[in-house]
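First the structure, then my questions, so here it is.
The complex appears here minus one protein chain, its other protein chains still in place.
Up next is subunit A:
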Amino acid sequence: MAVSVQPSRVWRYRWRRSDVDQALAGYLFILPALVELFVFLLGPIVYAFVVSFKHFSYLDPLDAHFIGLTNYIHLFQDPVFLRALWNTTVYALVVVPVQTALALFLAVVVNRIRGKTVFRVIYYLPSITSTVGVAVIFGFLFQPNGLLNRLLFLTLHIQGPDYFNSPVFALPAIMVVAIWTTAGQFMIIYLAALQDIPTELYEAAAIDGAQGWQTLLSVTVPMLKRTTFLVMVLGMIGAFQVFDLVYVISGNSSLPQQDTMTVVLDLFEKGFRTMQMGYASAMGFVLFAIILLLTLIQQLFLGREDS
């Protein structure tokens, strides 16, 4: 006993010095990240939170004063914001399930055939493309006399609308473009998850007489439940932040902006066109609350699944 005490004391002393060294090294390694975090994230978030309770315009900073919850209350009486919230919600509720289903479908199809890599590359191309580029591409394809309408006329003799200038079709057309853009990205996540399903499960299902669709519904879909949930939440978070696509498309449309207004577009307009920066900050926190809620729902469900 006595023998083992001595070396451990020396050991402990040596460790103390190296503990300090290690702590120093640790702080040096996270220093750049900490500076970025405090200067460009935490600080601004606190600032934005304070400003969201103020009347504040960058044009007239001296006129800034606290107005309590007025910005937040005003938001929910503002027809433009309510329209933006409505549009964004509809957009999310359509885009997310459709792109998820499409991603799963493509992953299952591609997983079963040769040339997986080639198809994977092709399907993923829209996802790596700049959204501004995508908006431009579809701005042309969806012209009244663009490729889509020409094909519709040639094959079905239907005269298609002027999609992005039609109050009925503009938002759905934007949704189609969004789905086209993101389906490939979520397909990749599904493909990776598909590789983790043990082949024994498929063999067992085959022995039980399951075929094709039955296997898909009884093995694949349930085994991918976790991934599906993740893909839906990631999709929702992305959908609520939609900006680039609507900015470019609505900027080149003759429609009143309200028709395709989304939350972040409204935030951008209020913050930097009309310079109502307190109001825009309040909008940012409403968006944050929505996203936080979605994330918490995800944690709640996945957490329960784990335990």
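One rule holds for everything that comes next: a residue touches a chain if its C-beta (ideal position, glycine included) is under 8 Å from a C-beta of that chain, and two chains touch if they have at least 3 such contacts; residues count from 1.
The rule is simple: contacts and distances are computed from a predicted model.
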Inquiry  = Which of the following is the UniProt-recorded protein name of the chain this complex doesn't show: "Cytochrome bo(3) ubiquinol oxidase subunit 4", "Carbohydrate ABC transporter membrane protein 2 (CUT1 family)", "Hsp70 family protein" or "Lipid II isoglutaminyl synthase (glutamine-hydrolyzing) subunit GatD"?
reply    = "Carbohydrate ABC transporter membrane protein 2 (CUT1 family)"
Note = Only one of A:Tyr91, A:Phe119 or A:Tyr163 touches the unshown chain, namely A:Phe119
Note = Among the options A:Leu152, A:Ala192 or A:Leu300, the absent chain makes contact with A:Ala192
Query = Considering the entire assembly, which residues of subunit A contact the chain that has been omitted?
reply = 19, 21-27, 29-30, 32-34, 36-37, 39-45, 47-48, 51, 58, 106, 109-110, 112-113, 117, 119-126, 128-133, 136-141, 143, 145-147, 150, 180, 184-186, 188-189, 191-193, 212, 227, 230-231, 234, 237, 240-241, 243-244, 247-248, 251-252, 264, 267-268, 271-272, 277, 280-281, 284-285, 287-288, 291-292, 295
